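A protein chain is absent from this complex, but the other protein chains hold their places.
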Amino acid sequence: MSSRMIPGTTPTVISKNSLIQWLDQIASQMRLIAPRDIDGNILYRQVGNAAEITWDYTRPVLSIKDVFFPPTEVLFTIEKIGNEVNIRETSPEGEQVLFGVRPCDAHGLQALDALFIATQPIDPYYMRRRENTTLVGLACPEMGATCFCTTMGGAPDDPRHMDLMLHAIEDVYLLEVVTEKGAFLLERYPLVIEPGIQPNTYIRPEITTERLAYPALDSWPEQFNQLYWEEIAERCLSCRACAYVCPTCRCFDVRDEIQSEQGDNKVYERIRCWDSCAGEAYRRIAGGHNPRAAKGERLRNRFYCKYYYFPQQYGPAACTGCGRCIDVCPAGVDITEILHFMAGIAMVEKQAQVEVGRI
Amino acid sequence: MYEPKIIAFLCTWCSYTGADTAGIARLKSPANLRTVRVPCSGRVSPELIMRTFDQGADGVLVLGCHIGECHYDSGNHRTAKRLPVLKTLLTFAGLEEERLRLDWVSASEGEHFSRIVTDFVDTVRALGPVRWRVDRREFNPSYQRAPALQSSPHASFSNATLEQQTLQLRQTAQELLDSGQVACVIGYEQDWRGRTRPTFVYHPEDTSRLVWNQDCTHNLTGYLNHKLHQLPQAGDGQTNNRVAVVVKACDSRAIHVQLAEKSYTRDQVYIIGMACQGIQEKARYDGKVHTQQEPVLQQRCIQCTDRNPVISDILIGDLKKEAPISTGLSNRSLTLTQLEAKTPSERMDFWLSQFDRCIRCYACRQACPMCDCPTCLYERDDSLWVGAAHGWDGVGLNEKRTFHLGRAYHLAGRCIGCDECERACPMGIPISYLNQMLSQEMERSYNHRAGVTIIPTPLVTILSGEEGVQ
Partner (left out) sequence: MTNDSLNPMEPCLGRVVSLKELGNEIKLFSVELLNGGSQNFLDYQPGQFAFLSAFGIGEAPFGIASTTERGYMLDFAVQRLGSVTTGLHELGDGDIIGVRGPLGNCFPMESFKGKNLIVLGGGIGGAPLRPVIQTVLDHRQDYGDLTILWAARHPSLLVFTDEYDEWRSAPDTQLHLTVDNPDDRWDHHTGLITDLLERVSPSPENAVTITCGPPIMIHFVNKLLVEKLGFASDQNYVTLEARMHCGVGKCGRCNLGDKLVCVDGPVFTMQEVGGLLESFL
């Protein structure tokens, strides 16, 4: 590409071939993270070249959250020699490109940005990774069965929150330059544009799920003491699958772990790792008192956090409608059902459509 | 020359003195040994041994008193039962089996002590440095694209038997609630998407929610303990805290185990047994309704030989005379036998690459009807056995392996094979291999099949006449 691409200008059409060449070039120079098939699970992991990328996926099992907010992060290395203590902040990782980002996941970063960057004090670890990472989005071919991004203000081809955005049109890709950061990446790693590729008519991905009801913000405090929370929590197993696959859940735990211990010479690591409000001991204090001992209270807190507390505290809602929590819940807790309850609208039962086997 | 690091746990009443005896007699003992004096070999829990390997030991030696000579009567019985099972598990996870040894040395047997130690050190030395502890900086897994698991899209299957069973189930539940025999019925319902999930019914008019189909995968017995404790206690004359639960054949075995472990008493539960035609493989929910004729069944159902529950107050449907659903077939790309046949190093690679994906969401544990400790050993704030780290590319891999192996060990002789752990896992880790392997081992060593009758796992009882010392 000869001329500099300007964010917001007309998208360019590129072939898959040149996209692969471009990705190979990036992977040879820095960390490229992309959807990868790992023992049958699609996950965002580092790839050595474009051939390791999986193209056929709706959405990976985990969101891109862990690229910026890893499950375990060493905050400091603490060296203790006798009574001398030396605390060293963990150095940031280098520049990286995250490819194949779905719009719901990029949307999730908006919530995390609001928390970690826009709200003082800034979290330096998250911010460094955010600054060092360029997001290359890939529009979803269609909405998944449990997706409800449109309800949360997103869309399967939403380029917002990305740096570069790709839309697949049959064999070619439409490239949108969204931010200066995206333009800068293209400047350093130019894309080969083969002559003669014509933009076909671009068809937006089909929006298969009608928008779900979304409750008004002030309906939340009114429903706090509903028996409903106990009811839906009955089946909840208090595992953390929903929180860990969520693109916005960010609760963490901090503790020290011993890295090496030789006589009086000790090295500890202060780590922070993911945690979830669903866990039984999440709020238990040292004296044994547990303010949220009932699982109904804990589940309620999760949904209130997503749609009420988080917006109050940091601005955006902590949900992007990716639907992962619906897919992974071993007990069938469905977040969209809760939204409908809160909006005071009964769920239209799909069971009526079942052709066979419905008694 | 390579010198192995050997940690020896010595019972203070016998082998610790035995070591002294060897020393006084000036018998030669290798210098590789680091001894830990314990009050009883029974104190050497599996967690302690795993932690020792996690910390870099090349071999672990546990020496206790001869059977019949335990200072605490039966402490060494536990060791005699636990360690061989632990050894099988660690071997399955890729450790060479020679690296863990259990033996018996009395206070006077200095020579015996010296011989065991020398032999053990020689064996471990010959094996070379241990491969167990994972350094995240050196961990380099080889990721594989796995052949896709055979799975069907979400579908709703039906046949005359299932429909008949559903109607009968609803009627039974209604009668139970109407007559006040139970306070709650734990069963299955379909959600608005048409997926089947657990439900709790308290009123007779709500029993029409209940369904029975080949999507009823959840093991509902896991809810019993919590529900029974939550309901008002019986005895105040007004309320009845009895709970009815819908069970399949596999689930019913869980009730046997729970009864054996005194989680509740038999009269607190009313068991609605369902004759089962098998449950379909974890559904790939795609929002559409498919009308397939035959479901793809789960692995556990293919191997299942009980069609009717082993315990029930009422049996709905009867498939006793039907043959097992299928035999020997597998819809896994790798069978347990094939996995067992791999070399230790290959098994190690296999498990490390699987555990590396674990996100420690604990869905496996929470979905398990047997995992009912108030606070999990691996999650205590002050846990000495395992750190809190988890991630991938080797981060927290030791911790994650310890959790999974430890959990599997705690389920030995208790796991009834419902595979809920594996179904609940969002990361597709084939956890049930561990449980199946240990079930085999328990059957082989103790002729014990969990949940077939109301007896606790042999690992918590003393040695009986038939059970030999290995």
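Per-chain numbering from 1; labels A and B assigned in written order.
Basically, contacts are C-beta pairs under 8 Å (C-beta built on N, C-alpha and C of every residue); 3 or more make two chains touch, one makes a residue touch a chain.
A quick note: this is a predicted structure, and the numbers were derived from the prediction, not measured.
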Contact residue for the chain not shown (choose from A:Phe184, A:Tyr228 or A:Tyr309): A:Tyr309
Interface with the undisplayed chain - residues on chain A: 75-76, 78, 80, 83-85, 87, 89, 115-116, 119, 121-124, 250-256, 258, 266, 268, 270, 272, 275, 277, 282-289, 291-292, 297, 301, 304-305, 308-309, 312-313
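We take it that only the chains that are shown with their structure count from here on.
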Whole-Å gap between the CA centroids of chain A and chain B: 32
Contact set on chain A toward chain B in their complex: 36-41, 43, 45-46, 61-62, 66, 70-72, 144-146, 208-209, 231, 234-235, 237-241, 243-245, 253, 255, 257, 271, 273-274, 276, 279-281, 327-328, 330-332, 334, 337, 347-351, 353-359
Contact set on chain B toward chain A in their complex: 143-149, 156-158, 162-163, 166-167, 190-200, 211, 213, 218, 222-223, 227, 285-289, 291, 353-354, 357, 359-363, 365-367, 375, 379, 381, 387-393, 395-396, 420, 423-424, 426-428
